[in-house]
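Pasting a structure below so you can have a look.
A single protein chain has been omitted from the complex, and every remaining protein chain is retained in its original position.
Moving on to chain A:
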């Protein structure tokens, strides 16, 4: 497995037909991680109602695993409470995708970070109001 370069079937499914792609206008929370110089940039938009992630969208520039992890994390977070969503880890995302090649675990598995950033953004906005 250490030599594995190829992606699982699940990764390819999410890569080819990613879920929850797009933008939410005036989102309740917005998170952006990575940068184009490194080759991965993702942004996540959330709509929150009664502490639950009611809608979630993403846009990603990056490799296959960057796109697949973004899609997966939006699936995992949708309908969850903010506290539950904050507990979603990079490993959870990779596991749900039936694994990622080892060298992709760090660089292209930023989706959970983007989700957390979006939740934090929402919480900070709440404090101000």
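Annotations
Basically, contacts are C-beta pairs under 8 Å (C-beta built on N, C-alpha and C of every residue); 3 or more make two chains touch, one makes a residue touch a chain; residues count from 1.
Note that contacts and distances are computed from a predicted model.
Among the names given as "Iron-molybdenum nitrogenase, subunit beta", "Cysteine desulfurase NifS", "Electron transfer flavoprotein, alpha subunit" or "Pyridine nucleotide-disulfide oxidoreductase", UniProt records the absent chain under the name "Cysteine desulfurase NifS". Only one residue in the set A:41, A:76, A:93 or A:117 touches the chain that does not appear here, and it is A:41.
Listed for chain A, the residues touching the missing chain in the whole complex are 7, 12, 15-16, 18, 21, 32, 36-43, 59-64, 66-67, 103-104, 107-108.
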